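Subset of chains shown; positions unchanged.
Per-chain residue numbering starts at 1, and chain names A and B are given in the order in which the chains are listed.
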Amino acid sequence: MEGLMTLWQSTGLANFVLGQVIMMTVGFGLLYLAIVKKFEPLLLLPIGFGALLTNIPLAGFTDAGGLLHYIYYIGIETGVFPLLIFMGVGAMTDFSALIANPKMLLLGAAAQFGIFATLFGAILLNLIPGFEFTLADAAAIAIIGGADGPTAIFLASKLAPELLGAIAVAAYSYMALVPIIQPPIMKALTNNEERQIQMEQLRPVSQREKIIFPLMVLFAAILFLPSATPLVGCFCLGNLMRECGVVDRLSKTAQNEMINIVTIFLGLAVGSKLSADQFLTVETLGILALGAVAFGIGTACGVLMAKLMSRLSGGKINPLIGAAGVSAVPMAARVVNKVGLESNPHNFLLMHAMGPNVAGVLGSAVAAGILLALV
Amino acid sequence: MENLSNLLGDAANLMLVGMVVVFAFLGLLIICIELMSKFFGGEIETKPVQSAIRPNSTNDTARSAKITAAISAAIHQHRQK
């Protein structure tokens, strides 16, 4: 009988705390979004599952010796997992569209205003009682505006590890919500005529250009922004492996098995930061609000910059593609394509939006480097 | 409040410096890419730019090619019987 008593005292039922129940609901919510709504399932599913596991009373997943503790400690605290993901993403990314039309980099630059405006906004939130974001916190929150998961996790793990869970969840959630967030902004800032602009077909790009490109980007980062080289370096290594044509077996492994394994662990580790005491704070609400603002401002700035370029080029650029500058690869580019088709059913913008889209990845890695260097 | 206005100053400064550096960096890349294209853009691929994300497509196309080759061979043999 005392066995049964001990057993009862070791059940979850007897030990649940309200916060854990709420966080489990959040975890289930993330699983629902991933499975039913198909929102970024590759990451939200492991994150949601990690949130369930980490909030189980007595199970000790995040205590010393627990599975999630080890995974977090080895992969996130060191920064290794987001860097490996970035390597895999580099191996999956084709920069042809950007090399064929390098001016698209300006759209990737403009959209980063979402990051820096959010940083300012996060500090402003301190006016509201209950918020006490440091500059490092604000910088980590702002990177949500970069719309790039690994970059956000990498930066948050360096600058504000206690906010990592909320930041990662916000980043991936809004990336999944891009088809809902972006179109109204895009339509508000453009007229129908502009949205109908057809763009010239992109020129073909030689293999030599594709090989030199990642080395050039790395070299620029080395010269001017060494603090961005962990992110940029891993990304360029992956891209170089992809394009050089002599290490295909490494490239394939990096963009398949390696990134898959790391994705499972990264998701679980991020989920392990969704514990009640770290997540159920007023800061999380602030972060979620700021994240939405960041995406909105980034999209708007991208579109406005594209509008400006469209004017200056005499109407050769469709301003919609500026929205893809926030990155959120490849979702944002698909949204651009869809909105474009609504105005002109023969206007396929997907390829033209890939340029600003991948430029946005570089742009937010650069912005992360600046924040790491100055904060 | 003293502290907050300091923070706001820092944030404004970061915003300014950050956007300048982002534009400068990516602007520099534009120049570099254009120079590169001038020097190395000659030898051109036959097919135009396609999908920017292709996780496994290489595998599939290679496999299809093999399958097609195998089938062609089989049909040739079959016709010559």
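To be clear about the criterion, contacts are C-beta pairs under 8 Å (C-beta built on N, C-alpha and C of every residue); 3 or more make two chains touch, one makes a residue touch a chain.
Computed from a predicted structure; not experimentally measured.
Chain composition of the whole complex (per this structure file, using the shown labels): A x3, B x3.
The rule is short, and it goes like this: only the chains that are shown with their structure count from here on.
Mean C-alpha positions place chain A and chain B at a centre distance of 17 Å. Residue ranges on chain A touching chain B, taken from their complex, read 92-100, 102-103, 105-106, 108-109, 112-113, 115-117, 119-120, 122-124, 126-127, 134-135, 138-139, 201-202, 204-209, 212-213, 216-217, 220-221, 224-225, 248, 252, 255-256, 329-330, 333, 351, 354, 357-359, 362-363, 366-367, 370-371, 374-375.
Touching chain A in their complex are the following residues of chain B: 4, 7-8, 10-12, 14-15, 17-19, 21-30, 32-34, 36-37, 40-56, 58-59.
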